[in-house]
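All protein chains but one are shown at their positions in the complex.
Let's turn to chain A:
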């Protein structure tokens, strides 16, 4: 077992060697521009892109013509949401989203607010799921789009996508989902789920960084987005820019591997995740964040009360994880996702996200369990809050000098 151990697979995943192998020729011998229609170099590149488009389409149950390649999920989020807002502005200006969405969605919505959009930010329940009745109540004749993520990046909860899509459609709105964490990890089928637009990315599913895709439905209904990048009219005019052929080939291969190996991988990872989670929650005052029945197979988000996340990560030497603690970012606010669940700031500061992946072994999980327990105990020995808790002092009754 090699150290350090990578357990941050929600941030990014390592490239699968099989994906790399598929990509390599497209950097060297097959270097052509996929838009060069008049010589074999272009044809070969285009062939690679076409094949990748099929591989991607097959994973999510759509046709090749419904895939637009982008630079990643952030761009796909921007293109999908802004593109719908511009295309359908005559129909209405209301968009519904949720407070736990990724910044790529939230900040895109904020941008549209400045341009006259009305945005409803649905709160989530304590388990991280949205309330379908609240969604239904928020729908208006002006609502053109509902955008709710598939699986959450911090806590892994999976929203009731089919039900959300049905509500959106019932009221004549389109349904967009950021499925970056879900595609390739759990079965996602745009037809069965009723998805009209969907963003996802290669580097979360063992593909390369810098490439992703937007699914745009072509039938029942035919959905259109205005392009956000003007130029040579690539991707049927919806996304100009020379295609990133090696990246696209890599995304295609990554999708194919996920389609073939997902079931087995999900079973294996959820067993390892459950082992990790049940071992760590035997420790006093540790809590799992988010719904545990509806979630991605490879994520565990746990708060260890009375220790601070960044300090804890420092003690978890040789483990690469992430924390909802403020100290991990430049801002002093802890994770807005965890706060949306109604978690107090101190519990949000105490959270650690473990993200398992294709290359995580049981030996590594066992090591992570021991290492984390040791770190939590070490930091609790250093924690005045733990000492006060053990003395039976009610910390909520203390007048803290807020700073």
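Basically, a contact is a pair of C-beta atoms (placed from the backbone, for glycine too) under 8 Å apart; a residue touches a chain by one contact, two chains touch by 3 or more; residues count from 1.
Following the convention adopted for this analysis, contacts and distances are computed from a predicted model.
Comparing "DGPFAETKE family protein", "Iron-sulfur cluster assembly scaffold protein IscU", "D-xylose ABC transporter ATP-binding protein" or "Peptide/nickel transport system permease protein" against the UniProt entry of the hidden chain yields the protein name "Iron-sulfur cluster assembly scaffold protein IscU". Considering the whole complex, the residue from A:270, A:292, A:344 or A:377 that touches the absent chain is A:344.
Considering the full assembly, A:387 is the residue among A:21, A:126 or A:387 that touches the omitted chain. Within the set A:115, A:191 or A:395, the residue that contacts the chain not displayed is A:395. Summary of contacts with the chain left out: across A:128, A:334 or A:355, the touching residue is A:334. Annotation for chain A: contacts to the undisplayed chain at residues 306-311, 314-315, 325-327, 330, 332, 334, 344-346, 349, 381-387, 395, 400-403.
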